[in-house]
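Every protein chain but one is kept in place in this view of the complex.
Residue numbering begins at 1 within each chain, and the chains themselves are lettered A, B and C in the order written.
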Amino acid sequence: MAYEVNVDDRTAKVELAARNENQLSIKVDDITYDVDLIRVEEGVYSILYNGKSYNVELIESGSERKYVVNTLYNSYNVEVVDAETRYRRIRNRSIMEEGESHIKSPMPGKVVSVPVKKGDEVSVGQTVIIVSAMKMESEFKAKKDGTIKDILVNEGDTVKGDQDLIVIE
Amino acid sequence: MAYEVNVDDRTAKVELAARNENQLSIKVDDITYDVDLIRVEEGVYSILYNGKSYNVELIESGSERKYVVNTLYNSYNVEVVDAETRYRRIRNRSIMEEGESHIKSPMPGKVVSVPVKKGDEVSVGQTVIIVSAMKMESEFKAKKDGTIKDILVNEGDTVKGDQDLIVIE
Amino acid sequence: MIEKVLIANRGEIAVRIMRSCREMGIKTVAVFSEADRRALHVRYADEAYFIGPAPSNESYLVVDKIMDVAKQTGADAIHPGYGFLSENPGFAKRVEKEGLIFIGPTADAISTMGDKVTARKTMIKAGVPVVPGTEATLESDEQAKKTVKEVGLPVMIKASAGGGGKGMRMVKTEENIIPALRAARSEAKEAFGDDAIYVEKYVTSPHHIEFQVLADTHGNVIHLYERECSVQRRHQKVVEETPSPLLRDDVRQKMGKDAVEAARAVNYRGAGTVEFIVDEDQNYYFLEMNTRLQVEHPITERVVGVDLVKEQINIANGKPLTYRQEDLKQFGHAIECRIYAEDPNNNFMPSPGLIKHITEPMGLGVRTDGYVHEGYEIPLYYDPMISKLIIWGSDRKDAIGRMRRALHEYKITGVRTTIKFLEKIMQCDDFIKGTYNTHFIENNYEFLTSNEDCDETCEDLAVITAFFDYISKVDHMKSDRNVTKLNAWKEFGRRKGVMRL
Partner (left out) sequence: MIEKVLIANRGEIAVRIMRSCREMGIKTVAVFSEADRRALHVRYADEAYFIGPAPSNESYLVVDKIMDVAKQTGADAIHPGYGFLSENPGFAKRVEKEGLIFIGPTADAISTMGDKVTARKTMIKAGVPVVPGTEATLESDEQAKKTVKEVGLPVMIKASAGGGGKGMRMVKTEENIIPALRAARSEAKEAFGDDAIYVEKYVTSPHHIEFQVLADTHGNVIHLYERECSVQRRHQKVVEETPSPLLRDDVRQKMGKDAVEAARAVNYRGAGTVEFIVDEDQNYYFLEMNTRLQVEHPITERVVGVDLVKEQINIANGKPLTYRQEDLKQFGHAIECRIYAEDPNNNFMPSPGLIKHITEPMGLGVRTDGYVHEGYEIPLYYDPMISKLIIWGSDRKDAIGRMRRALHEYKITGVRTTIKFLEKIMQCDDFIKGTYNTHFIENNYEFLTSNEDCDETCEDLAVITAFFDYISKVDHMKSDRNVTKLNAWKEFGRRKGVMRL
């Protein structure tokens, strides 16, 4: 069975062609890779490919289909898409509200202040929330002109990485 | 509910008297311990007791009820016995065959040779199997006079730690 | 003799101090906030006591709580580490008033060096060169304008109570004098509760070079040579090395003597650091003195062969210094890289969170001083520095090669770190040549934040690995559907220490 795998902006067609224990033959788009691939530690794989030794780290990120993948010098966001997911995604796209903008926290932290309130008109670049972590404050700004539709956190709240904070419409 | 906990040759009665997050009050026989106990890594607990900081390592050994427990300088075999196990054990004891002696391998290794065969008479101290690991050979000897009832491995076999090798009757 | 030390700190420095105590047979007492119950310093100490909520002003900065623990445990000395209460003269005084030993200088020495204008005056009196500028704080706008013109543009306007780049403004043009002065004043007021301001000539292409000193209570003062700390980002040091690739040996000798004079001028006691600013022609000027152990002290330890914490304790015990100046020389070359939990590709945004996996570098010439471990959640309340990598080599080239190798081995997943950024520094021409100054990072920003080119293979192998992991999970899940109970046990057993009990 062929899967679609999204890696950053690219979508690759991937298929397991053959397997004998840790000797794998995997097709990525038009290239067939014969690799010796084995898990050596939690989230760490060792790959031998054309004699070269590669170490690849996987970190599941948010779902069992999504990974941050680190090779020696690069980091990729990879998502494995199976048939079910693809279908669900197509359906969802049509019913998703257009034009919403979510302000997310890129890191865990503490909400210092929210200088806007629900219903406020805001313009691009205006600070809508300030979050602090490790003795450093970061201001998050509106990415579009619009109205504050929802404020999902309160001052003093501890927030997680990637959590929705504010919705602008 | 009180449990019985076997630690090496001792059996202690243990009960959780009170708990508030990581603040625990646990009774061991007649002494009540108020401890701050928290898991810090896989298999590693930090305990604060009377201000002192202790690190305790747990390694599950063979069953979810059995542990090897390492404190700073000591290592204990600990087994938690619940009501069900106690019952099963009492029942089993009565149907267990008496007088059998199992030769086990204390470490993983490879069977070098088995100088006895099924039905042989052996006497205490007689070598019945030789196992090698890490370039060192170890001879295992009969602990009682008897007859070789069963030989559970073949020469050249790889064996695990604590695996039954030979049964003497 | 000191038999039990309370360490009024957390993180790597608390553990580092405890290590030397343990080697000397001295018992240690840790204190911890709500965010630190699982932290390594709590587990490493002989005793550990809770002192309050996560924010440091409710725990690590509360003198009363720390004194209570010290007295309750019968500790005979307190080591303040760096940061927190380490340069608070009130704390030093309080500790001694209560009959305990403060492992650090006297409150007087801390005060004198803590006020930059007083420190400048003291240095001028002692004959140590200072940056041309005012000797007094600037009272009025008019006086300021006049003084700036006398000193000559460009200048730095600085807070007298300052430190860490706060309350500091550079002025290049005349019309900026008044706005910069006001901004610095208000920032100083905010940060230190004191708006006293002074002015110094701005040194172009500056190097930040500091000297480690040790002083005992018998009048002996020695220096342990310099540390070059010019690789900085937002006035925060990122990489330090010793010896400095810049200094001529005659300048080194002269600076060392001046560092000793600076310490003598305040009757210094214990370990301290005299910071100098050095220009391209190797003119040097006293900048400030840090009256405590520095983050970067390990490179000195490695090259000079002295355990600075042990020396601090010896001095606190009233013993004379173990070493004479003539015993000390620099042997080989050492570099420290500070590992921060920050995202270099996103403006160095802090990245607290759960450490999933760590591989520490090892082998010849490698020292790591850290405090995080697998399954540890880095709290968001404290400093983002999670580890220091200290490398020794027989010469500078050897040390750089080894640092590259060690950074290559160092893997931390789960949070973003500056490891790759540091690798780029070690590959950067200006660093390799040793010709860098404090503008190094801004001058090389593009190179330092660029990604290494990777052929398509890399990307495809990333795809293959994720794909294979995913399909293995699917297979595994299918075959495991009916073994709930077993898995619950196993899953529990394998869970890392992130569970709140």
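One rule holds for everything that comes next: a residue touches a chain if its C-beta (ideal position, glycine included) is under 8 Å from a C-beta of that chain, and two chains touch if they have at least 3 such contacts.
Note that the structure is a prediction, hence the values are computed from the model and not measured.
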*What are the shown chains that the left-out chain touches?*
A, B, C
_Chain not shown: contacting residue from B:Glu64, B:Glu100, B:Asp145 or B:Glu169_ = B:Glu64
_Just checking the interface: what residues of chain A touch the absent partner chain?_
21-22, 36-42, 44, 46, 48, 51-53, 55, 60, 64
*Considering the whole complex rather than only what is displayed, give the residues of chain B touching the chain that is not shown.*
3, 5, 7, 10, 12, 14, 16, 24, 26, 28, 31, 33, 35, 37, 39, 41-45, 47, 49, 54, 56-59, 64-65, 67, 69-74, 76, 78, 80, 106-110, 132-136, 138, 158, 161
*asked:* Applying the definition given at the start, please give the residues of chain C touching the unseen chain.
replied: 15-16, 19-20, 22-25, 298, 301-302, 305-307, 310, 331-332, 359-360, 362-370, 373-374, 394, 398, 401-402, 404-405, 408, 472-473, 476-477, 480-481, 484-485, 487-496, 501
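Here is the rule we use: only the chains that are shown with their structure count from here on.
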*Go ahead and note the Å separation of the Cα centroids belonging to chain A and chain B.*
45
_Based only on mean CA positions, could you tell me how far chain B sits from chain C in angstrom?_
48
*Which whole number of Å gives the spacing of the CA centres of chain A and chain C?*
33
*For chain C, jot down the residues that touch at least 2 other chains.*
none
*asked:* Touching at least two other chains at once: which residues of chain B meet that condition?
replied: none
